[in-house]
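Before I ask anything, let me first share the structure, which is written out below as structure tokens.
Now for chain A:
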Amino acid sequence: MKAENATPQVILKDVRKSYGQLEVLKGISMSVNRSEIVSIIGPSGSGKSTILRCINALAPVNAGSINVAGIEVNDPKLDERALRRRVGMVFQSYNLFPHRTVLQNIMMAPLQVLKQNRADVEQRARALLAKVRLSEKENAYPGELSGGQQQRVAIARSLCMNPEVMMFDEVTAALDPETVKEVLTTIRDVAAEGMTCILVTHEMRFAREISDTVYFTDQGRIVESNNPKDFFENPQDDRTKAFLDKVL
Partner candidate 1 sequence: MELIAQFFEELYHRTGWNFSVLYNAWEAKKYVNGIYIALELALWGLLGAMIIGALCCFLRLVRFAPLRWLVTAYIEFFRNTPGLAQLYFLFFGLGSYFQLSTYGQNGEPPFLSPFKFVVIGLSLQYGAFVAEILRAGIEAVPKTTKEAAEALGYGRWAALYHIVMPLAFRISLPALGNNMAQIVKSTAMAYAIAVPEALYVAHEIWTEHFNVIEMMNVVLLTYLGMMWIFTLIVRLIERWLHVPGMGR
Partner candidate 2 sequence: GEVLDKIKDRARVTVCTNVNNPPNVFLDSSGTAKGMQVDLMEDMKGQLGKVVGKDLAIELVPTLPANRVEFLDRGKCDMIFTSLTVTPERQKLIQFVEPYYYAAGPGLQTKKGVELKSWDDVRGKPICSNQGSSWNVPLERDYGVTIVAFQTQQEVDQSLRDGRCIALVSDDSYLQARFLTDKDGVWKDFEIQKLPAFSEGPWGLAVKFGDADLQKALSDITTEWHASGKVIDTAKKWGFTPPKFSYDMQDKYKKQ
């Protein structure tokens, strides 16, 4: 699936990020092409979420540069909202808005942020709900859904903004195996349509199956990156080996 010679759409150059004394990212460089699917794996606390949060400017970086589809993210005059229209993000903890129904959750941002036409948005939202196989839940509140269902709504909500890049942060970590399956299927569908995807996951098999490139992070650095086959079958770095060894 890898599109060789394609234009890079997300470029990180030597990105550093500290929380107070703690240096969390110690020089991260990566480059993701249009329509590429990239997985980031690594132990807990190694900075995976922080990378994603830096990319859509939820967390400011201390040094280095990030460029997303031509937008310089660490430009002081950055229009954050313009950036976030192009970069969708789905969180581990779903973060649906509990006071709105499923359909409203999906339609809110396109209507209120992009000021799009209600009829269009509604049509698109319904189509997305169908895609995540939740059409019959459109009037339910998030509190009435199971975890996997909520996660799928969160994905649909992000997609309804028509982003160019989608980021998924451990979206299956708190789910049971069956539901994990449902969510992964949804992500696979999204990826199959040619959207650029960056995903942080603990599901090694899934990462292997879906990615064009796998990055392994440890203690704020990218230790190794490779195509999935070589990465899993023939890891180079000792830390990667130790990690893959522990993961059942």
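By our rule, a contact is a pair of C-beta atoms (placed from the backbone, for glycine too) under 8 Å apart; a residue touches a chain by one contact, two chains touch by 3 or more; residues count from 1.
Regarding candidate selection, all candidates are chains of the complex that A comes from, given by their letters.
Nothing here was measured: the structure is a model prediction, and the numbers come from that model.
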| task | State which numbered option touches chain A in this complex: 1 or 2. | result | 1
| request: Note which residues of chain A are touching candidate 1 in the complex, please. | output: 56, 58, 80-81, 84-85, 88-89, 91, 93, 95-99, 108-109, 112-114, 140-144, 157-158, 161
